[in-house]
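As you look at this complex, bear in mind that one protein chain is not there, while each of the others sits in place.
Going in written order, the chains are labelled A, B and C, and every chain counts its residues from 1.
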Amino acid sequence: MIPISDSRGFASDNYAGIHPDVLSAIASANTGHVPAYGDDAVTAAAVERFRTVLGAQAEVFFVFNGTGANVTALQALLRPWENVICAESAHINVDECGAPERILGSKLVDVPTPDGKLTSDLVRAAYLGSGDQHHVQPRVVSITQSTELGTLYSIDELRALSNTAHEFNMYIHMDGARISNAAASLGVSLKATTADVGIDVLSFGGTKNGLLGGEAVVFFRPELAEQALFIRKQQMQLSSKMRFVAAQFLALLDDDLWLRNASHSNAMAQRLVGAVKDVPGVTVTRAVQANSVFAILPRAAIPQLQSAYPFYVWNEALQEVRWMCSWDTTEDDIDQFAKLVAEIVPASA
Amino acid sequence: MIPISDSRGFASDNYAGIHPDVLSAIASANTGHVPAYGDDAVTAAAVERFRTVLGAQAEVFFVFNGTGANVTALQALLRPWENVICAESAHINVDECGAPERILGSKLVDVPTPDGKLTSDLVRAAYLGSGDQHHVQPRVVSITQSTELGTLYSIDELRALSNTAHEFNMYIHMDGARISNAAASLGVSLKATTADVGIDVLSFGGTKNGLLGGEAVVFFRPELAEQALFIRKQQMQLSSKMRFVAAQFLALLDDDLWLRNASHSNAMAQRLVGAVKDVPGVTVTRAVQANSVFAILPRAAIPQLQSAYPFYVWNEALQEVRWMCSWDTTEDDIDQFAKLVAEIVPASA
Amino acid sequence: MIPISDSRGFASDNYAGIHPDVLSAIASANTGHVPAYGDDAVTAAAVERFRTVLGAQAEVFFVFNGTGANVTALQALLRPWENVICAESAHINVDECGAPERILGSKLVDVPTPDGKLTSDLVRAAYLGSGDQHHVQPRVVSITQSTELGTLYSIDELRALSNTAHEFNMYIHMDGARISNAAASLGVSLKATTADVGIDVLSFGGTKNGLLGGEAVVFFRPELAEQALFIRKQQMQLSSKMRFVAAQFLALLDDDLWLRNASHSNAMAQRLVGAVKDVPGVTVTRAVQANSVFAILPRAAIPQLQSAYPFYVWNEALQEVRWMCSWDTTEDDIDQFAKLVAEIVPASA
Partner (left out) sequence: MIPISDSRGFASDNYAGIHPDVLSAIASANTGHVPAYGDDAVTAAAVERFRTVLGAQAEVFFVFNGTGANVTALQALLRPWENVICAESAHINVDECGAPERILGSKLVDVPTPDGKLTSDLVRAAYLGSGDQHHVQPRVVSITQSTELGTLYSIDELRALSNTAHEFNMYIHMDGARISNAAASLGVSLKATTADVGIDVLSFGGTKNGLLGGEAVVFFRPELAEQALFIRKQQMQLSSKMRFVAAQFLALLDDDLWLRNASHSNAMAQRLVGAVKDVPGVTVTRAVQANSVFAILPRAAIPQLQSAYPFYVWNEALQEVRWMCSWDTTEDDIDQFAKLVAEIVPASA
């Protein structure tokens, strides 16, 4: 009855399936009658596990998806006449069908950046109208780690941005849909790239790193979480059988599965960029710092490659494509695809 | 790592776990790289399966939870200056933390009812202010089948309500979180109690009937679904790895699993009410037409029973409790609990 | 060019025009170039005048209309997952086209009352779900003084309600669209029926008591007003040429014009009820405590009376009508109308 797929590709890390350890954890949690809505032992254990990893003060709320995580996190920080400063390329600005504006009522102030990264100078320039009743009031800086462009903030850059936000009496939110890839690539702990650099609230990504589905909103300042139960429910992000979301995170945080998965997908991106960067006709356009590779290709080569290995065109005008690696990308996937690139691209140039 | 539970109780049908066939279906779908966000073969198969069951014109959108289903469905029918007429006891009115008002911007006009059921007369009385700029405009009748009180609309009652709604140029929405229990109890098909009686949009429940998590919004008039893709995404109800939601529904609709599960939980409720209704001190308060039993008990008996088998007090003032049966409630659960009721209640009266 | 009207009636106190002193004040303020948006000397003087009348701690924000005043006031008190408990007959519940739900995102919990007045017992019964993530959280009690039904809260009743609200950690808001009529009827100062009984925020009505147009939101606890500038602007209630709203209020508060106007309209209601209450076929249905009279009439009499003096049918089923007196209702208006009632009603009975 269930259509079986054996296709391979580089379209997205959420084209990948469920890591076997995660599926096992779901099955293990499938016993007895268990309180719904998070009042259960599995959820308690998962929250405790998060506190071990991210700090004892962390307040953790599981939600369904990345948009839900971002909007729940931002809602805890914002009144509707306050704004969010973010990169123009941010997921909240581009890929969430306007959910932040719709649900929060707040304006996003989107700042053009060359590499998907805000800087203190960019934040300062966007900090406008404080105290003026005609203008929305600056309240949150939202950054993405790793960015939609596959780039990374360094620890120093993160600390500088946190400081700038806090100097302006703003909060700093991190969209960490790929926070595991970032920590793995930086070679630091999850805490080192979030709580320790002054992040106030984190959207912690699970789905793109091997879960069936689940994200976590993590507050590093407990007072910011005081209304989070009501926010999550009102924003339709409260799972009834929450033990099955929590069980996935237990698996992800156990034995560093988060790190193994993320390191692997990062390594696959490195393997890919190494294999194609010198192919004539391929121009790699972004620093490869996490699990994606961006490149400009000859127009004719793109559909040929896509028919064998699906992937997205990122920028139609530039013929820039995105190749995303995931926890289940294999060395063989990379090698076969790189071989194809080497065959097709030079011939199309 | 995962805390194992062997507890049993009657608190809620979402205290139950995942039906084994549903978990198997998830595992079967866990192959290869598959397009995200519903553009995959599993989702296509599940939608097709729904059309077989509910009619070829059905437009189906999978979402995460019941609140998400209701709000997505209502959004497709409503502008913010239009209202929803519902029973005072409706889930949308009581149990969704104000999500409908918050997300839709619309007023709910909640009507007191003795049994959780609207009637044409009640709708007529609540239909006020049409054309008057000072008043919200009547637009949707929302009913719940089976109701929060464990009661059922008959086929004739449904048809009468649909007709009334349509005469007033209103839409009719059905919150079908337990639609399977309703169809099973009425002894009719899912289509007979939804599309065939004139329902415009249905929230089709999965989670309470054996899924890990997943609901479906089903539009019976395709033109109402035109904006549903954007609504679902903006309301943060779009699953990235949607194949795993769709696979659950394939399992539920296969071999009438929906019917077997629902018939079983209904039968358990009948077994329970049969066993306790004549126990001195027990007053059954609602017609038992689906999978729940409501009863008034002596105050002292309640905590004693709860400590053995968790359940909720529905109305503190009346000492009215709710016992909910689920797909995994066993005859042994019922018999042991009924024995306890027979021991404890008369002694507490 | 301007169509001149000489018609008289009892339809509404906003069918009346501008009191001459108010129009003079507008003309007096029409000099020179003056800062917009409230940063002007006329506005400062009006705010100061309000503080003399209502207490030095009052924070005052002028807005356009009654709905704007109520929603601005409530927004300062509420997050969207918090609710407002109000009488079913409240203006915010019935007559604002759903603006509170739409703009605030909050649920209104509307309580049936016999006379338009909440009581502490009614508030206690409606106070539900505190701390439960599935329910909206109780936050504001909103009352109307005088009520839509022409009745009044006594000083003791107001104090009791404030105490109840504050015991529950809720705020109390007063819709004072007709607060002047209330204070005049109670024979107390404006402060005595608002600040002194513990009201937190007041919508102070001007338009129904002789202004061209203008209402004031008055916060009696300054900390509640901290975001009011932004709220007012975002809710589209910020007047650019605010001096002309402020000048109207200066006139209203000068030489007790508010009291003279309100006392007059109250007296006209007393004159009317006195003249008609014993007419055979007239049943006065509400205590006449402010400027309106409610009565049940024979069905045939209503259109005959309306064609001479327009007024509204309040309850079609009961044939209950509302006669509203205003600052410019004359004794002659009353006497002529009463004479007509005495002629027409007995003949129609």
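Quick note on the criterion: contacts are C-beta pairs under 8 Å (C-beta built on N, C-alpha and C of every residue); 3 or more make two chains touch, one makes a residue touch a chain.
Quick caveat, the model's predicted, so the values are computed rather than measured.
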*In the full assembly, spell out which visible chains the left-out chain is touching.*
A, B, C
*Who touches the missing chain here, C:I26, C:I155, C:A192 or C:I296?*
C:I26
*Could you tell which one of C:A58, C:A99 or C:A216 touches the chain left off the display?*
C:A99
*Given the contact definition stated above, which residue among B:G66, B:P80 or B:G98 touches the chain not shown here?*
B:P80
*Footprint of the hidden chain on subunit B, which residues?*
37, 79-81, 105, 133-134, 137, 227, 229-234, 238
*Which positions on subunit C touch the chain that was left off?*
1-9, 11-12, 14-18, 23, 25-36, 40-42, 45, 64-68, 71, 96-99, 102-103, 207-208, 212-213, 230, 233-241, 244-245, 247, 250-251, 254, 310, 326, 328
*List the residues of subunit A that touch the chain left out of this view.*
80-81, 83, 94-98, 101-103, 105-108, 133-136
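The criterion applied here is as follows: only the chains that are shown with their structure count from here on.
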*Equivalent-chain rotation between subunit B and subunit A, CA atoms, steps of 5 degrees*: 180
*asked:* For the two copies subunit C and subunit B, is the contact made of the same residues on each side, with over half of the numbers shared, or of different residues?
replied: same
_Between subunit A and subunit C, centroid-to-centroid distance (C-alpha), Å_ = 51
_From the mean C-alpha coordinate of subunit A to that of subunit B, what's the distance rounded to whole Å?_
33
_Just the number, please: Cα centre separation of subunit B and subunit C in whole Å._
42
*Mind pulling the subunit A residues that touch 2 or more other chains?*
230, 233-234, 238
